[in-house]
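Missing here: one protein chain of the complex. Every other protein chain is in place.
Here the chain labels run A, B and C in written order, and each chain numbers its own residues starting at 1.
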Amino acid sequence: MMNDKFVVVGRLERPEQTVTKNVPWYKEHPVVAEMMLVILFSGCFLGIPFLPKDPTFMDILKYGIAPGKEFFFGTDTMGRDIFSMIWYGGRVSLSIGILATLISTAIAIVVGAVSGLAGEKADTLIMRLTEILLAIPNLLMVIFLQAILGTPNPITISVVIGVTSWMSIAKVVRTEVRQLRNSEYILAARMMGGNFFYVLWHHLTPNFISSIMFMVVMQVRSAIVAESTLSFMGIGLPLEIISWGSMLSLSEKALLSGNWWIIVFPGVFLVGTLLCITEVGNYIRKRVSAGDSML
Amino acid sequence: GGKASEEKAQTKQETKETNNTLVYASGDYTRINPAMDEHGEINVLLFNGLTAHNDKNEVIPSLAKEWEYDKTSCTYTFHLEEGVTWHDGEPFTAEDVKFTIEAIMDPENGSENAPNFEDVKEIKVVDDNTIAFTLEAPNVAFLDYMTMAVLPKHLLEGENMQESDFFRNPVGTGPYKLEKWEDGQAITLVKNDNYFKGAPNIDKIVFKIVEDDNAKAIQMQSGELDLAQLTPKDAQNFKDKDGYTCYDMLTSDYRGIMYNFANEYWQKNKDLIPAINYAIDRQAIIDAVILGQGMIAYGPLQRNIYNNENVEQYSYDTRKAEEVLVKAGCEKKDDGFYYRDGKKISFTCNCKVGDQVRVDIAQAASQQLAAVGIEMKVEVPSKIDWGGQEAFLIGWGSPFDADDHTYKVFGTNKGANYNSYSNEKVDKYLLEARQTEDTEKRKEAYGKFQEELAKDPAYTFICYIDANYVAKSNISGISKDTVLGHHGVGIFWNVAEWKMN
Amino acid sequence: MRKIIGRILVFFVSVLLLSFLVFAISRLAPGDPLLSYYGDRVEKMTPAERAWAEKKLGLDEPILTQYGNWMQNAAKGNFGISYKYKQDVIEVVLERLPYTLVLGGIGFVLTFGLALLIGMVCALHEERWIDRIICKVGTVTSCIPEFWISLMLILIFSVELQVLPSSGAHSLTEDSFIDRVWHLVLPMTVVVLGHLWYYAYMIRNKILEEIRADYVLLAKAKGLSRRQILYRHCLRNLLPSYFSLMAISIPHILGGTYIVETVFSFPGIGKLAYESARFKDYNLLMVLCILSGITVILGNMIAQAINERIDPRIRAEEVFHDER
Partner (left out) sequence: MEDELMLNVNHLSVEFKTKKGTVHAVRDVSFSLKKGEVLAIVGESGCGKSALCKAIMGVLPKNATTEGRVMLQDRNLLTVKEKERRRLRGSVFSMIFQDPLTALNPTMTIGSQIAEAIYIHQPKMRKEEVKERVYELLELVGIENPKTRAKQYAYEFSGGMRQRSVLAIALANDPAILLADEPTTALDVTIQAQILTLLREIQQKKNMATMFVSHDLRVVNQVADRVAVMYAGKIVEIGTREEIFKDPRHPYTWGLLKSLPEFSRGQKELFTIPGMPPSLLTLPKGDPFAVRNDYALAIDYEKEPPMFEVSATHQAATWLLHEKAPKVAFTTPAVFASEAGPVEVAKSTGTEIIRVNHLTKEFRMPGKRRFTAVSDVSFSVKEGEIFGLVGESGSGKSTVARCLMDVYTDYTGEIFYDEIPVHDKEARKKYKKRLQMERQMIFQDSTSSLNQRKKISYLVTEPFRIQHLKPKRGSLEKEAIFQLSYVGIDEQSMQKYPRELSGGQRQRVAIARAVATDPKLLIADEPVAALDVSIQAQIINLFKHLQKEHGFSIIFIAHDLAMVEFLCDRVGVMKNGELVEVGDTAEIFANPKHAYTKELLAAVPKIYKEGAPCEK
């Protein structure tokens, strides 16, 4: 039957080649970080009704109790349950952290892109203005803006923080856009009639997002901490609103006493959250970066 | 390794040398200007007043060796010590005294201390060593106010009393003189060998600028400081440490909720203040906020000899609080709060920015009030509207004459009456006490004043706060029993007698 | 030549604009300048007294007039007195500036030196354990508040080991060069640690991008070793981004010494800047802002000039693209 094999049969349909992946899906994703973030966010935003204690209630005679059965994470110097405070405070802090970051990133991207796409003169103008803003003390701007916006609430606070902290990112965006703007796909989109925001959102942002990713993640941290600084100066959120920032600044006082739990838990949650966000950011960065090292 | 050991040797050497140097953790100074600024620990080391206080806070002679009082003309005549010289060698005279007090009184200069000398009618230099003050009305506390530091006329005449360079190179008559001032770091004082009361024992005193509470505690531990006022929590760590001595000093420094009667709210709801007074568990607040380092407060003079214990103390009693409310026509609604005329009993208490103890007290009190059915919101505004606010968490305290911080605080329209409190009887008793020298009479007047104040409370008194000083054990002479003032100021009153061994 | 003149012009206009902005904002923002001048006494002032005090400090005039006056005086070199310190602001600033220049300046250099080093180590060992560990540790340190780091360092090195002084710019008793250096160690560590990872990580990522470029292959084909390629080629191409980063970070690092100054009792303008902004010490604020503005703007201009030297494309690009 050998001869059958040597018959011209021409082109035949062959089933699609199945690709065996080297890496299982869970290795590609930072699964642990993603899970933690899900737990954290759902805990902070959905879990409040299920908290064991009222986070604002000061059981003032039970101050400084070490972690135990009643108080999982102990109590602070005013007898509040740290466990409950963390979830409750997380809601405010994460909202502010993320909202402020979104605002500052959005401003940074728009300003950076406008400057990057503009001609030399407009570019110089915008960049010098950015530098001038960079040189005005943040504190002054914050006080000024807060006064304009009136009574502080998480949204105004986010706006204030966001509006005062976009400058560095804008400068980086501008540099990136300068490199990207010569790409032909930008030209193509323009020719098809895409306007500035279309090009910015669909073509520029996906390409430079990786280079500002880390700055953006760190912005979340800065915003959370900045919120507590504002409270400290009397232009922050009302006192009864607990946030991670205010917990951290309270813990400064507990630093030298033996009440480690007052410092450790909010600290761990903040650092942990940021680690997770960084991890996810890193994953995104790697996914879009160009191939392997040549070294 | 080499460097480290070198450094160790250096620290050792430093300790040897500093054997006679005392390093004190101080707040920052932008200038040393006793005439314009009220508080200032360092003033007492560099300057003297005509009078001074002893360990019981009684008035004793200082630059003035003796004085007379002429009742009819309300005139004090002071006889000054002779042969006293300024640190720069110039002689000290009555002209200097006149110059200083007039500078304070001059409204152009905007001195914080001006109210103390409101009633000075005339200052007369009799001769180089004699000076006479004529008052408009009798004022027993005047001698107290004459502890005011005297400044050298020859250096300050014609100078701007706010902006002069003198206040960064102060020259006084005090036991120590300024050696050098490093901005933001340290102010070094050396002893004045020509001090008219005899040279002090400790050679050098360094006011090291350490503003952060944690840093103070740490530097105390690392041995870089010899003396510091710490928070109660930090001070506790030194209780059983070798080589350190803790001084838990009593103070006349109290905290309370001040109701602003210029605000319509309290004009209408004045009758509810007793309910608030009853509703606060002061001991719990003291235990939690200041770790028990304090005392329950019910009046402004508890650390004073004229204290009257037999007044309504408003001890913690929630039942009574609710009774007051019900009597006043309030109704409790489902949300747990009382309402009067359909309006919730609710007000806002402001705290000063940056003072966490006050914030904590206010928050704790707020919660206790809520338990009874009164809402008190706590805010920390960046700028305080003294005329318009509803309430404020106030702190006062004078360790000295009972007149100080009562007359001007509770008297109608007086300088420090921030809440427009006005009670004729209170005014009367305060004036009475001020104008008599007779201790018994004063005691009676102050007693009545306190009773009246308890009946018609201006504040809800909460607590007195102790000051926690920690010192190296080799320092002797710090008097434990003296009652200190606002913010624990006053520990250096007898510094000339301190020793280090 | 025309370019240089143009740049100088831009520089001055920028500084002028900055001064006006700060002037306007500081006066429009809430807060009481009298508080810094008269202290707590302001609380007791009657409206009449207040008005008088404001007049005395020249705060009663319209903002534009005030700015005009300020400009006139400033042109003569008179920047007014600090309300709080009641001294000539220049004096106040000059007294502390050297300390900040030393702490912030050296801190700046160290931060960026180390950041480059760490970035390179990480990039050379990309995705290997050393890189992973540095990344994790770095992220954690960058999240710890500076305040904590400071106190922890003091606890370890001053209290427990007693090897380093915890405060001041020099010993109270002596004042030698070595002593000063010795006192700088801990504050400097905090300044550096506080910013290091932020920049190190960005540099690391930039290098990772750089070593994926094609020219690396050519260099490799020439026979260069990994290190040679990294040092001679990648680093060079990295420098423009590096300098831009440095320029952005000037205000962060120079101005971010407030906490360090407080905890370590270290003199410097960080605290001045913070307090002048918070308590409305107008004249001081103006001088500090202009100082920082000059460094920032100058820093950016220098970075740009250096980058143009290094990467000729930037120079060329400027000309090509004023079309669109």
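Here, a contact is a pair of C-beta atoms (placed from the backbone, for glycine too) under 8 Å apart; a residue touches a chain by one contact, two chains touch by 3 or more.
What you see is a predicted model, and the numbers here were worked out from it, not measured in a lab.
Taking the complete complex into account, the chain left out of view touches A, C.
Residue in contact with the omitted chain (choice from C:K86, C:H233 or C:R278): C:H233.
Contact with the omitted chain, checked across C:P62, C:G77 or C:G223, is made by C:G223. Taking the complete complex into account, residues 2-14, 16-23, 28, 183-185, 187-194, 198, 202-203, 206-207, 288, 291-295 of chain A touch the chain not shown. Across the interface with the omitted chain, chain C contributes residues 213-215, 217-225, 228, 232-233, 236-237, 310-313, 316, 319-320, 322-323.
The rule we apply is simple: only the chains that are shown with their structure count from here on.
Between the Cα centres of chain B and chain C there is a gap of 39 Å.
Within chain C, contacts with two or more other chains are made by residues 30-31, 151. Under the contact definition stated at the top, the residues of chain B that touch 2 or more other chains are 214, 218, 382.
On the side of chain C, the complex with chain A involves touching residues 10, 14, 17-18, 21-22, 25-26, 28-31, 124, 126, 136, 139-140, 142-145, 147-148, 151, 198, 201-202, 205-206, 208-209, 211-214, 216-217, 220, 226, 229-230, 241, 244, 248-249, 251-252, 255, 273-274, 277-278, 285, 288-289, 292-293, 295-297, 300, 317-318, 321-324.
Across the complex, chain A meets chain C through its residues 117, 119-121, 124, 127-129, 131-132, 134-137, 139-141, 143-144, 147, 167-168, 171-172, 175, 178, 181, 210-211, 214-215, 218, 221, 225, 233, 248, 252, 255-256, 263, 267, 270-271, 274-275, 278, 285, 289-295. Only residues 213-214, 217-218, 231, 233-234, 237, 284-285, 287-289, 353-354, 356, 359-360, 363-364, 367, 377-382 of chain B touch chain A when the two sit together in their complex.
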